[in-house]
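The other protein chains are all here in position, but one chain of the complex has been omitted.
So, chain A:
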Amino acid sequence: MSWGLEVKGLGAGYRRRAVLGDVSLATINPGSVVALVGANASGKSTLLRTLAGQLPAMAGKAELDGIDLLGLDASTRKRMIGYMPQSLPSGGSLYAWEAVMAASRATRPELSQAETEAQLELVFKRLGLAALAVRKLSELSGGQRQMVGLAQLVVRQPRLMLLDEPTSALDPRWQLEVFDVVRALTHETGAIALLAIHDLNLALRFCDHVVVLAGGRVIADGSPHEAMNAQVLSDAYGIEGRVEQCSNGSTIVLVDRALSRTNPGDLST
């Protein structure tokens, strides 16, 4: 049995419209944090939703530690896979504590009330959300609700974490906090995290592995240093840019200008 995440020839889409075509990834090792990057409508969310079981796959296979992810029964999927959608948790009268409690009780009913509360306690404190626990979701900012969404995922302790733009509503400090937590969790538990993200510098700096999608296909896949270069920026985003080494050793992307629009960033794809 091979450990880690294997995705081979995955195809998926909506009704009759294929969005992903023949997506294959290099084996992703346990404990890895993987960035999915690419232009709008390049297939990042579709890949996450397909792996999460929210969309049926049209072709291919996906295995986690040798277990077929695409044929999982609902209860095993709930335990193994945690998916954080782009949309933020809402609910006018719901307390943040209740939203996370509901996530835990709905997916891990085998835990006792005391065990669930202990888990919640840990997650709220670990994410720095203690001050929000007994506040209503309607009173929270978008960024705070995004963190509650992350808490809903973390409390489930899944083997595979799929996060769709988890930092889109967050300021830089809290973006770092999210990566800090996700990296700590994956490294501690051996779980794998796949994050769809638009901030290339965050992706290059904090992820072990970067997958670049364009038009529903993988155009680059590897370590941050291997996966990102000027040609990839051009192919994926239609931009002219540079990938440079910082004095501290980290890789950064500098965007110079937009190339004339052909198809990579075409929202209609």
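Going forward, a residue touches a chain if its C-beta (ideal position, glycine included) is under 8 Å from a C-beta of that chain, and two chains touch if they have at least 3 such contacts; residues count from 1.
Note that contacts and distances are computed from a predicted model.
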Complex member absent from the view - protein name from UniProt, among "Iron ABC transporter permease", "Putative DNA modification/repair radical SAM protein", "Thiazole biosynthesis adenylyltransferase ThiF" or "M16 family peptidase": "Iron ABC transporter permease"
Hidden-chain contact residue, picked from the options A:138, A:201, A:231 or A:250: A:138
Touch with the omitted chain, as defined above, among A:20, A:33, A:129 or A:228: A:129
Of A:24, A:54 or A:157, the one touching the omitted chain in the full complex: A:54
Chain A residues that touch the omitted chain in the full complex: 52-54, 74-75, 77-78, 83-85, 87-95, 97-99, 101-103, 105-107, 109, 117-118, 120-121, 124-134, 136-138, 141, 143-144, 147, 149, 152-153, 156, 174, 177, 180-181, 184
